[in-house]
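All remarks here apply to the structure that follows.
A single protein chain has been omitted from the complex, and every remaining protein chain is retained in its original position.
This part shows subunit A:
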Amino acid sequence: MPPPQLDTRPPATRTERRVGSLEILAGLLVLLVVFRGPLSDLVSGPALSTWTTVFVSVLVQAAPFLAFGVALSAVIAVFVPRSFWARALPSHPALAVPTAGLAGVVLPGCECGSVPIAGSLIRRGVTPAAALAFLLAAPAINPIVLTATVVAFPGRPEMAVARGLASLVVAVLIGWLWLRLGKTEWIKLPHRPELDTLPQWQAFWAACRHDVLHAGGFLVIGAAAAATINVVVPEAWLTSLAANAVLSVLALAVLAVLLSICSEADAFVAASLSQFSLTSRLVFLVVGPMVDLKLISMQTGVFGSRFASRFAPATFVMAVAVGTIFGVVLL
């Protein structure tokens, strides 16, 4: 089918949008190919070249974890009926919280995937406390992320164990805290028709496409930030922070929030921060999947700003405290 036919379809009311994203993409690609030489020269300086290498390598390393996480979470989002989750949970809210947290084990994906799923759980009548416990636990304790953690810390499987346990404890505590203090009116869910109206396989590929672009886009930001820190921050400076036990924990907790790396890839970044103590790197791994810039923005989008402004700080404090305790005891 010749593509020009498509351009005749939009009616006169849409003339102002004639330059669509596809045309922008095509133009961008032509420019990139034309200016390939100067671009390569631009990144041939040693610092910039190292930046590019680290940036690309974080993405290449994370890509399989991202892809399989997205595919599996699309399978579960499309082929497992959502009513199943509501049936599977105990009816008493205080019991539903740890159950939902543990359910995160079977829902592999990174945090970007679990935000919309938690939203739809609430929509399906699951108590918000349980859905929130699930939201926090799923990105950190699922098999893909724990496998990535084992791979990233060769010879130190206790890191993955501590990460799973600490994340589960934080998720359950936050769920119970919501039962005591939370107010339902803080949560404002937007209308989301999407996947339910499509045939199953089409919904599956739609979920894959959306999650790869969304999570992948944020992963690019994270990889760029990680590469920048890798190249710009002198090792001696990081080492001086790393030497102080309290400062190193706080520094990596803040770094986890700023870097916003997908939980499927963050273990590899933590492994590269080898000057820091294992406890502070554990805090990095516990905080990262629960609170970071992209999650705060996604939570604001899905649950509303009144929710996100309370939920994120509470989770941050809880994650730092619990992560530190587990690090001191287990590592």
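Basically, contacts are C-beta pairs under 8 Å (C-beta built on N, C-alpha and C of every residue); 3 or more make two chains touch, one makes a residue touch a chain; residues count from 1.
The definition used in the following text is that contacts and distances are computed from a predicted model.
Not every chain of the complex appears here, and the one that does not is recorded in UniProt as "TIGR03943 family protein", selected from "Multisubunit potassium/proton antiporter, PhaF subunit", "Sarcosine oxidase subunit beta", "TIGR03943 family protein" or "Amino acid/amide ABC transporter membrane protein 1, HAAT family".
The chain that is not drawn here is touched, among residues A:L89, A:V269 or A:L285, by A:V269.
Within the whole complex, the absent chain has one touching residue among A:V43, A:A314 or A:L330, and that is A:V43.
Residues of subunit A that touch the chain left out of the display are 1, 6, 9-11, 14, 20-22, 24-25, 28-29, 32-33, 36, 39-40, 43, 46-47, 49-50, 52-61, 63-64, 66-68, 71, 151-152, 154, 194, 202, 205-206, 208-210, 212-214, 216-218, 220-221, 223-224, 226-227, 230-231, 234-236, 239, 268-269, 271-272, 274.
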